[in-house]
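Complex shown without one protein chain; remaining protein chains in place.
For clarity, chains are labelled A and B in written order, and residue numbers in each chain start from 1.
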Amino acid sequence: MTMIDTQVCSNVEDGNGLAIINSKAPFSSAYGKDALDIALIFGSFEQKVSLFFQGDGVYQLIDNQDGSLLSIKDYLKTFAAFEFYDIEDIYVCHQSLANRELDESFHIEGVNVLQSIEFSEALNQHAHILRF
Amino acid sequence: MTTLHLVRQSAFATNDFAQCLSVLAHQDAIVFMDDGCYNLKHSLLNSLIERIDNSLALYVIANHAKARAIETLVTINKVSMTEVVELTFNYNKVITWQ
Partner (left out) sequence: MKTLAVVVTTPPYSHLTITALNYVEAALQAEVEVIGVFFYQDGVMHANQNISIASDEYQAIQHWQRLHQNYQLPLHICITAAEKRGIVCDALDNEKVNQAFTVSGLGELVELTTKASRLVQF
């Protein structure tokens, strides 16, 4: 195997900010809430953070859900505060919605529905990525 | 902008590898580790190998595959953990699929 010893990337080529990929449905685990906490702290430190929803993660955006019926503190309501935290880059994978027979009825404004290639390109603009 | 993808789950159990493939770009690389090594025998990998050009690099951590008695393919580079660390800095960023 050959690997170039020099660092191929300069800071100029590096993207900026953090992307968080949400891949889990909202209620059976704490992954969504744990990811949200990270997003909000980055927002409050005025660091760029973008949210990506893929796979079952798209269920976190769907309208008319009610976690309180399950005695779960409904952290999805906090999504409404994204604007306050300057979290404006929110992307959802179109294919993931289509596979689940979901339309684009989200419980927050400003969600960008992207085809796989654009979704991948948007993700690619970031310096660091976490996935929950 | 390139990405190193660390795949840690078997596609026979979860969709993580399929989701990785949906965001994979031309100059990216994949490292199979932990139960991600089982993907070496998954049809998703076969179809990936058929459609990739030489720009996409595939790696497996040698002892993670060997421990699981998985035969490695010639198209997949066997690496040590030290080489995974090196790869980390040869790509712009890392996504862990677990």
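Keep in mind that, in the parts below, a residue touches a chain if its C-beta (ideal position, glycine included) is under 8 Å from a C-beta of that chain, and two chains touch if they have at least 3 such contacts.
Computed from a predicted structure; not experimentally measured.
Within the full complex, the chain left out of the display contacts the shown chains A, B. Only one of the listed residues, A:Phe42, A:Tyr59, A:Tyr75 or A:Phe119, touches the absent chain: A:Phe42. Within the complete assembly, residues 7, 14, 18, 30-31, 34, 37-38, 41-42, 45, 47, 127-131 of chain A touch the chain that is not shown.
In the full complex, chain B makes contact with the omitted chain through residues 6, 8, 33-34, 64, 80-82, 84-86, 88-89, 93-94, 96, 98.
Here is the rule we go by: only the chains that are shown with their structure count from here on.
Rounded to whole angstrom, the centroid-to-centroid distance between chain A and chain B, based on C-alpha atoms, equals 23 Å. Residue ranges on chain A touching chain B, taken from their complex, read 1, 3-4, 7-9, 13-15, 21, 23, 54-55, 93, 95, 116, 119-120, 123-129, 131. By the touch criterion stated above, chain B contacts chain A in their complex at residues 1-3, 15-16, 19, 22-25, 59, 77-79, 83, 86-87, 89-98.
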